[in-house]
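Yeah, one chain of the complex is gone here, protein chain that is, but the others are all in their spots.
Letters A, B and C mark the chains in the order given here, with residues in each chain numbered from 1 onward.
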Amino acid sequence: MSVQILLLIGLVLFSVAAVLLKDLIKAAICLAAASLVLGILFFRMGAPYAGAFEISVVAGLITVLFMLTIALTKTGGDVAESKLARVAFPLFFILFLAVDVIVTKNLVQKIVALPAAPEAGAFGEVLWKQRTLDLVGQVCIIFAGVLAVLALFRKRSKDNDD
Amino acid sequence: MVFLFVAVPLVVAGVLPLLGKLSKRVLPDILSNLTFLFLLVYAATAGRQIIAGGPVSQQILWFGEPVQILLGLDGLALFMLMAIALVSLCAGIFSIDYMEHYGAKANYYALFLIMVAGMNGLVLAKDLFQVYLFLEVAAVASYALVAYGLGYEELEAAFKYLLLSVVASAFVLIGVTVLFGLTGSLGFEAVGRGLQELPAGPMAALCAALFVAGFGLKAALIPFHAWLPDAHPSAPAPISAMLSGLLIKVSGIYALTRIFFSVFGLTSLLSNLLMGLGVISAVVAALLALGQKDIKRMLAYSSISQVGYIVLGIGLGTPLGILGGLFHLFNHALAKGLLFLTSGSVQMATGTRNLDEMGGLAKRMPWTAATNLVGSLSIAGVPPLGGFWSKLVIIMALVQAGRWPYAVIAVLASVLTLWYYLLIQRKAFFGKIEERWKDIREAPFWMTAATVILALLCIGVGIFFAAVLKSWVQPAADVLAQGVTAVIPRGR
Amino acid sequence: MSIETITLLTVFLPIIGSLTIPAAGLLSKPLRSLWSVLLAAATAILPLTLIPFALTGGELVIRKDLFLGLDFILVVDPLSVFMAIVSSAVGCMIVIYSIGYIHHDENQNEYYLMVLLFIGSMMGLVFSANLVFMYLFWEIIAICCWRLIGFYRLRDFVRKADKAFLVTFFGAVVMLLGFIQIYGQTHSFDLTQMRGTLIPGSAVLLILFGLFSKSATVPLHTWLPDAGVAPTTVTALLHAAVLVKIGVYAYARLFLATFQIPPLWQQIIPIMAVVSSLVAAGAAAVENDFKRLLAYSTISQIGYIFLGFAVANEAGISGSLRFILMHGLAKAGLFLCAGIVIHATHTKDIREMGGLIKTMPLTAVSFLFCAFSVIGIPPFGGFFSKFLVIMGTVKAGQVWLAAVALFTAVLTMYYLLKAFSLVFLGEAKKPAPEKTVSMVTVVTVLAVASILAGIFVAYPMKLVNIATTQISWWYR
Partner (left out) sequence: MSPNLLLAPILLPAALAVFFFLVPKRVRLVREILSVAGSLVLLYLAFALFEVKTLGLKIAWLGMGIDFDLRLFHFSSFILLGLAGFLFLISLYSTVKMKDNPRVREYYAYVFLSAALANGAVLSNNFVPLVFFWEGLLLTLYGLITIGGKEANRTAVKAFIISGFCDFAMILGIGLLWSITGTLTLSEISVKPEGLAAASFILMMIGAIGKAGAMPFHTWIPDAAIDAPVTFMAFMPAAFEKLLGIYLLARITLDLFQLEARTTMSIVLMSIGALTIVLAVLMALIQKDLKKLLSFHAVSQVGYMILGIGTGIPIGIAGGIFHMINHAMYKCGLFLSAGSVEHRAGTTELKKLGGLAREMPLTAAGFTVCALAISGVWPLNGFVSKEMVFRGALETGYKVFAVAAWVGAIFTFASFLKAGHSVFFGARSQDVPKVKESPSPLVIPILILALLCITFGVYNKLPLNEFIQPILAGHVEAGAHLDFTAHALSLLNPVAGISILCLIIALGLHLHGWNRAGKKAFLASEPIHNLPVLHNLYNLSEARFFDLYEQGVKFLIGLSTVLSRAVDRPIDYFFEKVVTAVGVKLTSLFQKAHNGQYANYLAWCLAGLLAIVGIVSLVVK
């Protein structure tokens, strides 16, 4: 349990950092880390597909992709810091979390028909039989991710060619 | 075959990168535009017949075995499919010349097609999770497309887009999860029924709030809009046109509308909430647009403002309001697509997006200027263009529903709209030509062709508004209106 | 040809024809000019053929049902025929005059397109019997106007054009709101169905925004003096003669011929009209820019037209209808004279001119004639219109308003004669010859027309009287 709490705290911290950091690369790294932690959380909570999906698409593909491309691109001008944002965001974030906690508490009480977690073995079957379109969608996302990699890295290869 | 709307672009997208090795330009151009054309023609011809007997759901056979691919087509979906096909065809045609210097066209078209497939899938989806999934499909493709220029600015914008979009997805996902938890199902109808049976008012309301925030983010309603003015201008012009013209509407407004009308039912609370958001967006974004120097940023803010109008109309929830909202969605898709495309032409010719540096371009770029004017006036709601009729219907609906304050604000916001569009006209096109632009040239043929098609559509819709309204928009509005009557008795 | 065909042609010939002008311009310039003139002339002649029908006092409704009550409805009655004749005739003159006037300017294709589209939309507006279509044509005219004001494309000019567009658009959309309010009440936009409906005061107020902004009435008037940056043809004929009459016409069509307005507003509107007239006359009296002075004068005279309609009795209405015609002729003449003078002296400041009567006698005399007509001196046409408006006002019991209106007439006399003295008399500061024959001819024709319209006043009066009877249906 404590591991999970630690992971959750890590998730929150990384997310906040991703939002607050002004350096794009660092922000991207934080986002990747947050996604990674989330993926691990999914795994630990018995949702390996979701975990794999999270890590592969969000953490793996997109964030890394951005990280790399941003790193490869010369930086633009500095973004001006705003004190207001620094104050406002944590404020709202904490508020949000607080509300979240309250709501979740209610939620857990209210949810009546929480379905049993599908068996790991049967999951593939369910996925195929019941949620074919989801699968198609996920394939699409991954495919889009791959294409995005191709697209975003084309410049470098072009540069290399030149 | 409803599935074709998703499958065809996907398959073509899969083939394109391979074919791109063979032919870097011509083949991707032809193939992808043919795909868009096919989608358009198919929607226009077959779509009507499919839904002739009412909304349909179709299942797919996979190697003789039935698999659960359930897609639903009704008037609203067909209307959206038409809009998507129309604008993407024009954007596709525009890309033929415009994307020349970006390189890797095959890749670009593939992403483009995936985005279209994602939107089509979203439109046809019949359950909540699918909505989420296709939302992500379109979104992921659009992240890459926004960053397609690979400059620092583009990447930053795309990253910002990604960040906020992920938040949106999270909101939506949480909402979906809670609903799933509450009702044990994900299909629209099943969830709707489940909600009716459950005494779960507050929880459902919470989900509704989450959806408003999530889809509001996607639709860039104020205060969820901040990503859009960065993301849309940074993208290549045809993509800006797609994003502003379609993506925010499909993944934002359509999804929101669909879920609210088919699942929750539009209670007066939701109605007021949506109208409030809509009116704030319409006014604030119009004011923000007024201050922009960057033509595409201005257009982006304008999109937010117009989305506000659409939400205002649909949120009103009366049949007339929905009709107006949907019609405005369509008109805005056409006009904003057109405007972004022309801004692309301008950017290509002058190399700048800064309005202060332009001036008198109409002299050298008459077609671009003329089509831009048509688009501007259409969005500003100047008759006899399409935008006028949709705004008129929205305002009529507002007045009929006795929502005078909203009507007045909507009217005044349209003056603001005209104001900043006149700024574009004055600074970019209408005026004495600047010395430095003496030698610029009109946009290449395909770009011009695309803009002209859209401009003609804007005019045509304006002139034949009755036919368009009757044959396309009314069936779509009926779907929603029926949803309202079906669900409202339950609402408070 | 049937009445129906003629009407439809009157509306759509110039509109569709205007779109072909750029194509004609691609072929050859003379062809384009010829084509434009032909279109304009046809538009001017077509409504003339409706006169016999109009003189019978009949009303013909042409209807194409569309959707949601947004039906396309045209109505042919004495009022619309009268207005169509006046505006298309003036429009035709502008096109003929323009051939000489703008032949070395750029963007002529656009110019002719916009002018003809303007004329066509004007016809559409005049005949429309559906509120929304009225608004639709109203705004097309605004677009044309916007392009035409910014025709010279200088940065500041375009800004002024934007101002004009925005102010009139603002007024118009507010008016649209009023229309929709009426729709909310009657579930119809069809004017022919709503005759006699009592509309709420708020709708009147909303609609007045539109009328006042288009007809440049205080407090929505300041765009008109600024619009003087347009080519003189445009200011002269479009602004002075046709455009600003739209609001007035709409007033007659809506508040007289169709709706009943609350008695309170019947008291307020005449006051607003008179105030507008007075304020504009005051502004004109201190103005030194020739075209702006005339523009203010236009505003001032529009106040009279509103006054005549607003007092809503026979004398007032027929006076105002005549005013539309007479003011169109005279003010166009004044503007064109100003155009000739400005063209020749290259200044717009009347203090920098002087003594021009020596070098341009015809222009000077024409200016004086037109000025007399505007002031309302017999035997010029303007006399009868002003006289009848005043008579109507007095008859409606608004003696004080009539007194103020007459005081405004004194002011008008003062500033027009001041302008005449400064420009044409005294020391010749910038002697400049009268330029082209065509310009002077048109000016002279207008001056002569002003005086003939006064002497042979009975002829236009026939149609005017029938239109008056038709408008004031509540008398019957």
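Going forward, contacts are C-beta pairs under 8 Å (C-beta built on N, C-alpha and C of every residue); 3 or more make two chains touch, one makes a residue touch a chain.
A quick note: this is a predicted structure, and the numbers were derived from the prediction, not measured.
Novice: Among the chains present, which touch the one that was left out?
Specialist: Hidden chain, whole complex, touched shown chains: A, B, C.
Novice: From the list C:63, C:395 or C:429, which touches the chain that is not on show?
Specialist: Residue touching the chain left out of view: C:395.
Novice: Return the single residue from C:22, C:100 or C:378 that touches the missing chain.
Specialist: For the chain that is not drawn, the touching residue is C:378.
Novice: Given the contact definition stated above, which residue among B:47, B:181, B:229 or B:337 touches the chain not shown here?
Specialist: B:229
Novice: Tell me which residue among B:2, B:50, B:186 or B:213 touches the hidden chain in the full complex.
Specialist: If we include the chain that is not displayed, B:213 is the one touching it.
Novice: On chain B, what residues meet the omitted chain?
Specialist: So the residues of chain B touching the unseen chain are 160, 163-164, 167, 171, 201-202, 205-206, 208-210, 212-213, 216-217, 223-224, 226-227, 229-230, 269, 273, 284, 287-288, 290-291, 416, 419, 492.
Novice: Write the list of chain C residues that the hidden chain touches.
Specialist: Within chain C, the residues that touch the unshown chain are 163, 167, 218-219, 221-223, 278-287, 296, 314-315, 318, 372, 375, 377-379, 383-384, 387-388, 390-391, 393-395, 397, 399, 402-403, 406-407, 409-411, 413-415, 417-418, 421, 425-426, 457-458, 461, 465.
Novice: Quickly run down the residues of chain A that touch the omitted chain.
Specialist: Given the touch definition above, chain A has residues 19-20, 22, 27, 79-82, 84-86, 88-89, 91-93, 95-96, 99, 103 touching the missing chain.
Following the convention adopted for this analysis, only the chains that are shown with their structure count from here on.
Novice: Make each chain a node and each touching pair an edge, then name the shape: line, ring, star, complete, other.
Specialist: line
Novice: Taking every chain's C-alpha mean, which one sits closest to the mean of all protein C-alpha atoms?
Specialist: Of the chains present, the most centrally placed is B.
Novice: Which chain pair shares more contacting C-beta pairs: A-B, or B-C?
Specialist: Counting C-beta pairs in contact, A-B comes out ahead.
Novice: Among the chains here, which has the CA centroid at the largest distance from chain B's centroid?
Specialist: If we average the C-alpha coordinates per chain, C ends up farthest from chain B.
Novice: Go ahead and note the Å separation of the Cα centroids belonging to chain A and chain C.
Specialist: Here the centre of chain C sits 65 Å away from the centre of chain A.
Novice: I'd like the Å distance between the centres of chain B and chain C, where a centre is the mean of that chain's Cα atoms.
Specialist: That pair's centroid distance is 43 Å.
Novice: Which part of chain C faces chain B closely enough to touch in the complex?
Specialist: 66-68, 70, 106, 132, 135-137, 139-140, 142-143, 146-147, 150, 153-155, 158-159, 161-162, 165-166, 169-170, 173-174, 176-177, 180-181, 183-184
Novice: In their shared complex, at which residues does chain B touch chain C?
Specialist: 320, 359-360, 363, 377, 381-384, 388-389, 392-393, 395-396, 399-400, 407-408, 411-412, 414-415, 418-419, 422-423, 425-426, 430-432, 465-466, 469-470
Novice: Over in the complex, which chain B residues touch chain A? Could you list them?
Specialist: It is residues 6, 10, 13-14, 17, 60, 62, 67-71, 103-104, 107-108, 110-111, 114, 117-118, 121, 125, 129-130, 133-134, 136-137, 140-141, 143-145, 147-148, 150-153, 155-156, 158-159, 162-163, 166, 178, 180-184, 194, 198, 200, 202-203, 206 of chain B that touch chain A.
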